[in-house]
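Excluded from the complex is one protein chain; the other protein chains are retained at their positions.
This part shows chain A:
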Amino acid sequence: MSNEARALPGQGSNHPYLRSGLLHCLLIAASFVMLYPILWMLAGSLRPAEDLFGGGASLVPSQVTIKAYSQGWFGMQVSFGHFFLNSLLIATLATLGNVLAASLAAYAFARLNFFGRKLWFALMLGTLMLPYHVTLIPQYVLFLKLGWINTWLPLVVPKYFAVDAFFIFLMVQFFRGIPRQLDEAAQMDGCSPWRIYYKIMLPLSLPVLATAGIFSFIWTWEDFFGPLIYVSDMSLYTVQLGLRSFIDSSGTSSWNELFAMSILSLIPIFLIFLFFQRLLIEGIATTGMKR
């Protein structure tokens, strides 16, 4: 056993470049397979429409044009920029609501003593197991009776009532890791539970708040089903609903415009990943949680 263990690093050190080169080739090949659909979509968005399905699997367009971008952006009765703005507003409001409400609920579960705390916590965790679709119809009926259909309210307002058990659980785990003596010190300093929450807990929980915020933004941005159910007026459409408008059931679909706008819709998510990757990992690592 120990001989084998010693032999392995020895083998590697004989051909370090060969080994590393092979490994890199393998990883690059795997990455290419993963990225291929996106690259093909990017290539498709830059091809002339008639060339789209003729080129087979080739990634290199015979002719490069950005016509699909301008047609996609301005081609509908409402500009695609409007959908972007809608999506941005909904995602921002929903993220704000999720972070605020989930952190308040998590603070209560992690730090405050109230009647039936354990029971409520178990119930809250239980909702993690409920698929979204199970509550869809009762929710729809509720929002219909409130007169909220064909508005953004069903997409935004619930987030301010801590409906996402995953975020609450993530934050409870994080809050439990903050030493209780800090709360007690603040209590001795005259802080109310509310002041402890926003002066002590929130500033110390930035990694987990960022994680929840980023996930919340991405999931809301990517959400297709919610807007599809609740929004019918085109001026209220999100990006995901706008993309669907390019595919016409009658058969005259504008594929390369769809591809062009799909590429654009990925940019915000891509940028968020690029800039907040470290916070995202820190937040997940420090709570010992994975989804």
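Assume a residue touches a chain if its C-beta (ideal position, glycine included) is under 8 Å from a C-beta of that chain, and two chains touch if they have at least 3 such contacts; residues count from 1.
Quick note on the criterion: contacts and distances are computed from a predicted model.
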(message) Looking at what's absent rather than what's present, what does UniProt name the missing chain, "[NiFe] hydrogenase diaphorase moiety small subunit", "ABC transporter ATP-binding protein", "Quinol oxidase subunit 1" or "Maltose/maltodextrin transport system permease protein"?
(response) "ABC transporter ATP-binding protein"
(request) Could you tell me which of A:I200, A:I214 or A:I263 touches the chain that is not displayed? (result) A:I200
(request) Check each of A:L22, A:A185 or A:L271 against the chain that is not shown and name the one that touches it. (result) A:A185
(message) For chain A, which positions touch the chain that isn't shown here?
(response) 179, 181-182, 184-191, 195, 199-200, 203-204
